[in-house]
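Here the complex is missing one protein chain, while the rest keep their positions.
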Amino acid sequence: MNLESMYQEIILDHYKNPHARGLREPYDAESFQVNPTCGDEVTLRVRLDGDTVADVSYDGQGCSISQASTSVLTDLVIGRPLPEAMEKLEAFSALMQSRGEAEPDEDVLEDGVAFAGVAKYPARVKCALLGWMAFKDAVGRTSTSEVSTP
Amino acid sequence: MNLESMYQEIILDHYKNPHARGLREPYDAESFQVNPTCGDEVTLRVRLDGDTVADVSYDGQGCSISQASTSVLTDLVIGRPLPEAMEKLEAFSALMQSRGEAEPDEDVLEDGVAFAGVAKYPARVKCALLGWMAFKDAVGRTSTSEVSTP
Amino acid sequence: MTTTESRPWDVTAVRADFPILSRTVRDGKPLVYLDSGATSQRPTPVLDAERRFVETSNSAVHRGAHQLAEEATDAYEHARATIAAFVGVSAGEVVFTKNATEGINMVAYAMSNAATAGPEAARFAVGPGDEIVVTEMEHHANLVPWQQLCQRTGATLRWFGVTEDGRLDLSNIDELITERTKVVALAHQSNVLGTVNPVETVTRRAHEQGALVVLDACQSVPHFGVDFAELGVDFAVFSGHKMLGPSGIGVLYGRRSLLEAMPPFLTGGSMIELVRMEGSTFAPPPQRFEAGVPMTSQAVGLGAAVDYLNALGMDRIAAHEHALAERALEGLRALPGVRIVGPEDTTDRGATVAFVVDDVHPHDVGQVLDSLGIAVRVGHHCAWPLHRACGIPASVRASFYLYNEHSEVDTLVAGVREAQRFFGFGGNS
Partner (left out) sequence: MTTTESRPWDVTAVRADFPILSRTVRDGKPLVYLDSGATSQRPTPVLDAERRFVETSNSAVHRGAHQLAEEATDAYEHARATIAAFVGVSAGEVVFTKNATEGINMVAYAMSNAATAGPEAARFAVGPGDEIVVTEMEHHANLVPWQQLCQRTGATLRWFGVTEDGRLDLSNIDELITERTKVVALAHQSNVLGTVNPVETVTRRAHEQGALVVLDACQSVPHFGVDFAELGVDFAVFSGHKMLGPSGIGVLYGRRSLLEAMPPFLTGGSMIELVRMEGSTFAPPPQRFEAGVPMTSQAVGLGAAVDYLNALGMDRIAAHEHALAERALEGLRALPGVRIVGPEDTTDRGATVAFVVDDVHPHDVGQVLDSLGIAVRVGHHCAWPLHRACGIPASVRASFYLYNEHSEVDTLVAGVREAQRFFGFGGNS
């Protein structure tokens, strides 16, 4: 096994220097997600401006994979039209479920393609998806603006 | 396997012509016992006269082994002093638990020695003991004269 | 599921896969195993699959991040998917239990737990005034848990009777299943009578009245192609050990939307979402219902059993068993003093043949058969109320499976004649 194939430089960079980290006001919806097998958690806020993802802010604790993928998420979706953000979410999810068989599209996923190696390790897929699931959940809540705290 | 070693003539005789069968009055205590694996059941009554087993009467349904052993029981205990009857109970129980290893004492068990072959078949031991357990239970109840109907 | 094929059924080849079938019993008699209704035997491919798993990938599933844990989790979930497909449902609707009994208890306990489990679980709650409907032909496993549920909650148990010829008595279905009914629990195939029940008819009425249907498929899934989705039942259970799989594993199927609302039963590790000392929340199904380290190698073994059954083809298995049942019913009916307990022909009927012999107690019949190497079951077969309803304390049951031969039927019939001769009653007299 090649550790570097999972922990690509891009991932380690995002882990050491996460983008857009910290919880910010104002926001339309918040989601709290937890990985029940390891206890990692993320709280993520979404602010929409019309059809645009105006901001995504987050806080939490977790492994390099979950932290880096949430950092990449913010790069990919902040400032984008919501449909495009959701498309990236779909693409990233599909990549992670592929068990390493899929060929990621760099145009869509940018730094996210670095996670292709993670998809080979099923136990880490949940880590990579933690922030993304929070984003999906938070967007779903923007209509009702509830806050989930399990 | 030799069928005749289990179904000795004595057993078949008692089965076809059971002794002392039928429920009789008066009695001091009654016991109802059931074999939960096959549904066989016996209702057995005991009448004591001082320290003597004055009568044992019974009714029930069951296989040749359970019917014959209850018939043999009545031969062995009716008219005997209670301590002697309990001794026979002990001896018969011990024989049945022996897995066919014990040498039965014909002076104590009389026709009961015919059940030595049954002891080799653990699934049938409960059959052979059904009436005896009812006798033990009924004797135990003579002090309080309760009637058990589970 | 495979469709009927014209490949001839090679029972000799099948038997070669089952090491136990070549042993002898009682001083050298070849084993004639006619007790598959109690538990089936296991073929070498199933034993090998389980052993291979233990020797190469064994580890705790859904908990570890190392390679063994990955492999074990994959094997476990692959087995789940295989088994789910076998009964026409999706993997997320299959909960592994230790046996069918646990599965039925899980649903019954969910219904009493619902009282304290929050609003989502409300549709499971039962109480005084509510009714649970079972049948008089149920195995204790599909009767006692419902009696106990009624005892815990104050609900009332009602039941279908059985007709003279061993069929479910549907004449009062409209009085039995009403808007008070919360659950209808019934066997797909009786483990005594062999009767295959009209599940669709009962399910239609139950659903009209808003009741859930729990199917005890212990005696159907091993023997013919069963599709729970097509049958439309809400829950169903079966056991691995009756279908060539290991002991210690069974399945509860639950319609996804129901499993999602159903409160947990056994609680502990691997079924949680968040745990604090003050309280916990729970994982989605099926994990919510699989507390603790599960029956890992047994799931793998059951998956291999399903592969084995699929390779032979359920239709072909059913056809083979049908022929065995035909021959057994014919042979036994021809004996004076022998009465079949259950339908006398093979319409809507499996290859489980129970009977009584006039004047010879079932235990004694069984003993004579055992002395000849024939393993049958005697007693009430965990269906005591059915026996009472039939007016008999017990019966002899021969239950056939894919590995039984026509000659074994003849051995059975000859054995019954021998029992009559030995006890000198009935039959030949």
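Order of writing sets the labels: A, B and C. Residues in every chain begin at 1.
Methods note: a contact is a pair of C-beta atoms (placed from the backbone, for glycine too) under 8 Å apart; a residue touches a chain by one contact, two chains touch by 3 or more.
Predicted model only: the values in this text are computed from it and were never measured.
Colleague: Of C:Gly194, C:Pro246 or C:Pro286, which residue touches the hidden chain?
Modeller: Checking each option in C:Gly194, C:Pro246 or C:Pro286, the one touching the absent chain turns out to be C:Pro246.
Colleague: Pick out the residues on chain B that sit against the missing chain.
Modeller: Within chain B, the residues touching the omitted chain are 34, 36-37, 121-124, 150.
Colleague: I need the residue numbers on chain A that touch the omitted chain, in ascending order.
Modeller: 1-3, 6-7, 12, 37-41, 61-65, 121, 124, 127
Colleague: Mind listing the chain C residues that contact the chain we can't see here?
Modeller: The list for chain C reads 19-20, 23, 25-26, 31, 33, 35, 38-39, 41-42, 47, 51, 54-60, 63-69, 98-102, 104-105, 109, 113, 115-117, 136, 139-145, 147-148, 151-152, 157, 159, 239, 241, 246-249, 264-270, 272, 274-277, 279-280, 291-298, 363, 366-367, 369-370, 374-379, 382, 384-385, 388.
One rule holds for everything that comes next: only the chains that are shown with their structure count from here on.
Colleague: Sort the chain pairs by how many C-beta pairs are in contact and tell me the top one.
Modeller: Maximum number of inter-chain contact pairs occurs for B-C.
Colleague: Using only Cα atoms to place each chain's centre, name the chain farthest from chain C.
Modeller: A
Colleague: Would you mind pulling out the distance in Å between where the CA atoms of chain A average out and where those of chain B do?
Modeller: Using C-alpha averages as centres, the distance is 76 Å.
Colleague: In whole angstrom, what separates the CA-based centres of chain B and chain C?
Modeller: 37
Colleague: Measuring centre to centre with CA averages, how many angstrom lie between chain A and chain C?
Modeller: 45
Colleague: Considering chain C alone, which of its residues make contact with at least two other chains?
Modeller: Where chain C is concerned, no single residue meets two or more other chains.
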